[in-house]
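Following: one structure in C-alpha cells, then a few remarks.
Complex shown without one protein chain; remaining protein chains in place.
Going by the order they are written in, the chains are A and B; count residues from 1 in each one.
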Amino acid sequence: MTSYRYIGRRVPRIDARDKVTGRTVYSTDRYSENMLRARVLRSSLPHAKIIRLDVSRARELPGVEAVLTHEDIPGHNGFGIVTPNWPVLCVDRVRYRGDALALVAARDEETAEEALSLIEVEYEPLPIIETPEEALREDAPLIHEGGNIQHSMDIPPKGDVEKGLAESDIVIEETYSTQFMEHAYLETEGGVAIYDEEEGVITVWCGDQYAFRDQLQIARSLDWDPLKIRVIGSPTGGAFGGKDEISVQIHLALLAYYTKKPVRLHWSREESIVAGPKRHAMKTTFRIGMGNDGKLKAIDVKVVANTGAYDTIAGPVLNLSLESSPGPYKYPQSRFRGISVYTNNAMGGEFRGFGAAQVVFGLEQELDKLAERLGMDPIEFRLLNAVEEGDISALGHRLQTSVGIKETLEAARKTDLWRDREKIKRDLNAAARYKKFGVGVASEWHAVGLGVGLPDFSNIIVEIHEGGEIILRTGAIEIGQGNLTAYAQMLAEALGCDIEKIKVIHGDTFESPDSGTVTASRSILINGNAILDAVKTLQPKLIEIAADKFGIPGDELEYSDGRVSFRSDPDRTLTLAELADHAGSSGVPIKVTGTAVFATSDKDFGDGLPHNYYTYITQIALVGVDTGTGEVEVLKVISLPEMGKAINVDGVEGQCEGAVVMGQGYTLYENVVVEKGEFKTTGFATYILPTALDVPEQETVIVEKFEKSGPFGAKGVGEAPTVPVTPAIVNAIYDAVRVRFKKLPITPEAVLEKMRDLAGTEER
Amino acid sequence: MKFNYRRAGSLKEALEILSEGDESLKILAGGTDLLVMIQDKLISPGVLLDINGLEELKGIEESNGRIRLGALVSHGQIAADKLLREKALPLVESCGEVGSPQIRNRGTIGGNLVMASPSGDSIPALYVLGAEVSLKSRDGERVIPIEDFFTGVKKCVIRPDELLISITFPALGPDDRGFFKKLGQRKALAISKVSTAAVLTLRAGVVVSIRIALGAVGTTVLRAPRTEAFLTGKSLAPEVITEAARLCAEESRAITDIRSTGAYRDEMAGLLLARGLEKLA
Partner (left out) sequence: MEEITVQFMLNGKAVRVETPPAFTLLRLLRERLGLTGTKPGCERGECGACTVLLDGEPVNSCLILAPQVEGREVLTIEGLADGDKLNPIQEAFIEKSAVQCGYCIPGMIMSATALLDTNPEPSRDEIKTAISGNLCRCTGYTKIIRAIEVAAERIRKR
C-alpha cells in the first residue's frame, strides 16, 4: 500500500472555519445599498389558458422599478437542462402551480409584494391531470402539443425475458409506487444580479450546481454573449440535484438588465416547494424469475414516471431508473422499459439518487421475498447473484471498472449487527413492552458520471504564485459535499506540498474553467483526474524553471515532494516558492491546465445508457416498530460503500450519514402532497424532515477497492447511500412485524393497517 | 410585513389601548403563532401591541393549594419548573413537548390558550387540572372555567378588549397522578396528531376520581366522560384498561387531515390513555 499524507485520511474541510464563524458569504447573503428586491408572480391555477395578463397597475405603484412579462424576454423563452421547454415567463398557458407569469423589482420587499397583488390575470381553467394514468387516457387533454409522453426508453432486451420467466421455478411480480420528494436544502433558491452597462456584463450570484450551463441558459434567454455573463454559483447551502436546473438565474439577469440596478431574489420556502423540481413520483413493476438453486434467471421491469409539466432532465432520470432497477446482480435475460409522462402535478427533476431511489425500494424487497421463498439468508442470496468485475451486467454491458458489491456484502455479514442480529432482537424485544425489532439489508449499484455519449469532461487550472501560494481553479460548485477539500487533498498529495498552501477558486465562470456539473457523483473522479493531469504537465515545467535558474540541463534535476532537486546532490533544492519567485521575475507565471474525460462503457444504448463506473453499497438497518401506534423508529444504520479509494474518510462518512437520514425521511415521513394540482405541503410544518431526535445511530464501514482509472483509485460516493437505506428499513420492518409496503412513505397509519390485515388473515 | 409596533408600559395602559376598539390591533405575546399567521398572510394587522413588559402577566406561584401562572409564562419555563413537576405533572409534560427549545423559549401559555387550536398542547393538561382563566378589560375581570373558554376551532370567548391575565388551578395532592402523552409526525417540532391527558386520584389501587382530556380529535379539546365514569371505582387491571381505551376511542371525534386519519386518531386517543394508565397500575 502506498502511504499517503492526505489521501485516505480524515482531513478537516478547508471551508469549515468560515462556515462555523458565519463568514461564508452565500449568494443570498449579498446585500448592498440601492439593491432592489424581486418577486415572481406564480400561477394561481395548476392548468389554464391565460386570457389576459395586465401589469399596468403594478407598474404605476411608486417604488416599483420594473414589472416584466414574456414580452420582455429578448431571446428564447424557455430553459431546461435537456429540452428547454420550461417557460421563463408563461405566454398563454400555465401547466402547474409553480409556473411564473411576471417579475417585479421594487425598492423593498413590501412594495414588491404589493405590486404582485396589483397584477391582473384572467385564466380559463383547463382540466387538471394529476397522474400518468389520467394523462395516458385516449381523451386526455394534451399538456404539450407533441402529446403527454415526455420520453420513453426501451433498453435493447437481453435474451428472451418471457422464456426466462417461463423457465424459472419461482416467478414473482409486484408494483411499487413512490411519492414526490422535496430537496429541502436549508438555503432556498436565490441570489443577486448586477448589470455593468459599461462592460456589457451581467453578473449573477446564485446557488447552483453548474455555473457554465447557467451561463448558457441565461445567454439564450437574454440573447446575450455568453462570455459577457458571469455566473458565480459557489458556495451554496445544499443542492442535492435541485439546483442543477435554472431557478432564479434568468429572472435575475432580466431584472438587472432592465433596471440597471443590483437586484435580489430569494424564494420563500413555499415557493421552493411549489416551483422547484422534486424527486419524480414513479410506479415500477417487477417480474423476476429464479431457479430453485437461488439463481436469478430473468427480470422484466416497467417504470412509469410522473414528470410534471416540463422536461428539465426527466429523460435521463427515467433512464437511470431503468439502469438501476436490476441492481448489481446477474440475470441471463432481461427487459427494461419506461415512460415519463407529463402532468399538472409537482415538477419532477433531478434529485440525489437520480431515479434509483424509486426502483431500488421495490427491487430489494423483491429479492428478500425470493430469498425467503428458498429459506436463504438475504446476504447469501445476494452474494450468490452478485456481479464481479469483468462480468456482463443485467443490461448487457461489460463491467470494466472496479466492482465491490461482494466485498460490501461480505463486510456487512461480518458486522456485529448482522452476525448477532437474532440475539440483538431477542434482547431488545424482551426489554420493550410495546415494540418489536427487526434487521434488514439492501444493496445498490449507483452509476457514476453522466453516461456514454454525453459530454462528460473536466478542465482545471493550477497556478503557483510568488511566495509559493498554489491556486487551484475549478468550475465545480461546493454544494456541501466537501469536494473543494478533496481536490485540495489530491493536489497537495500529487504535488507533495502542504494543503494549507492551496487556495481553491471555484464555481465562477470568469475566474475558473468549466469542470462540468457537480452531479452524478462524478466530481471526485473527473476533477481528480484533471488535477493529476495538470500535475503531470506541471512537473516538467517546474524542472524547466529550475534548470533555467541553475543554468543546467533539466535531466540533471528531478521533482519530488514540493521541490526540484539535483539528482547528484539531493540537498540542493528549489522549493515551489523559490521556483515561483524565479518564474515571476522572468515574467513567466506558472500556470497549467489539466483535463479529463470519462472513460465510457463498451455498449451504447443511447441517451447516456449505460454507465462505466458504479458505486456499490450495502446498508443494514435496525428498526423498532411500535405495535400499538405503528410508529417506526430507526435505531441504527450501517453503510458499507465501495467507492474505489476514499479520498477523505470524514467526507465519505459525512456523505453516508446525511444520505441515510435523507433516505429515512423518504421512507417514513417526507411527501409532497399535491391534490388536483394544489400543494398541501407548503412548508416545514407539513413537509416533515427528520430532526436530531428522530435519526439513527450510524456507522460507516468503508470498503475500499482500487479503481485503476480513478484518481488515487477513487470513484464517487455522493448519491449511493441515499438509496438502499429505504429498502433496508422496509426489510427490517418486515423482519420485525411481517408486513411489506408497496408505497412510500410508510406512515404509522399504514403500518397499523397492514398489521391489522395480517392479523386478520392469520385468524382466518 | 407592514404594521406598527406599540409596547404596553403597564397593564392599565394596555387595557386602555384595548378599550379603544382598534380592530386592526393584535396582541403580541411570544409571537410564535401571531408572526407565523402574518407571514402566511392569514391576517394583516395594522398595529401589534407588545405585552411582554407586563409584570402582572408573569410568574409561577402557589398559594393556598392553588397554582397561578401568568399568561406570559413560557412553555420552557413551565417544562423546567420544579414546583410544577411535583404538582402539575401533565402540564409540565405537555409544555415540554411543544415545538422545539426555541419555540418553548418564546411561546407562552396565554398565547397557546387564546389561539384555541384543538392541538394546543397545554390545553388538555389544563382541562384535567381543572384550570380557570382570568380575563381582564378596562371594565373588570372575569374568571372562566377552562372548558367554557373554547367555542370552536381557533375560537374562544375572549373579547377584543380583554387580556388573558393568568391561569389558576388546584395543585395536585399526594394521591393524585397524572400524565400527558402525544403523537406527532416526528419527535420534535411536531404538532399533535392526537394527545391524551389525565389526572386521577388513586387510593389503595382504586380510581377514586379521574378526568381525561383529548387533544386534536375534535373542534375543541374534549373530555371523555363515559370513560371517566367507567374507570371511577375500578382498579387498573389490564382488562379494565383495555375497555377504557376502547371507550375512550369511541368518545374521540377526530377528522382526517394532512397529518393523520380520523380512525387512527380515535384509536390512538384510547391507546395513549391505556399507556398512561398502565404505567400507574
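We adopt the following convention: contacts are C-beta pairs under 8 Å (C-beta built on N, C-alpha and C of every residue); 3 or more make two chains touch, one makes a residue touch a chain.
Not measured: the values here are computed from a predicted model.
Touching the missing chain, out of A:309, A:661 or A:702, is residue A:661. When the omitted chain is restored, the residue from A:428, A:505, A:689 or A:758 that touches it is A:689. The missing chain, though absent from the display, is touched by one residue of A:13, A:151 or A:287; that residue is A:13. Touching the omitted chain from subunit A are residues 10, 12-13, 15-26, 28-29, 31, 183-188, 235-240, 266, 268-269, 478-482, 650-651, 653-654, 656-662, 683-685, 689, 691-693, 695, 697-698. By the touch rule set out above, subunit B reaches the unshown chain at residues 1-5, 7, 28, 30-32, 35-36, 39-40, 48, 50, 52, 76, 99-103, 105-106, 187-189.
Just so it is clear, only the chains that are shown with their structure count from here on.
With centres taken as mean Cα positions, subunit B sits 44 Å from subunit A. Contact residues on subunit A toward subunit B in their complex (touch as defined above): 110, 434, 628-631, 669, 673, 680-681, 684-686, 688, 690-694, 748-749, 752.
Those residues of subunit B lying in contact with subunit A across their complex are 1-2, 100, 183, 185-189, 191, 258-261, 264, 267-268, 271, 275.
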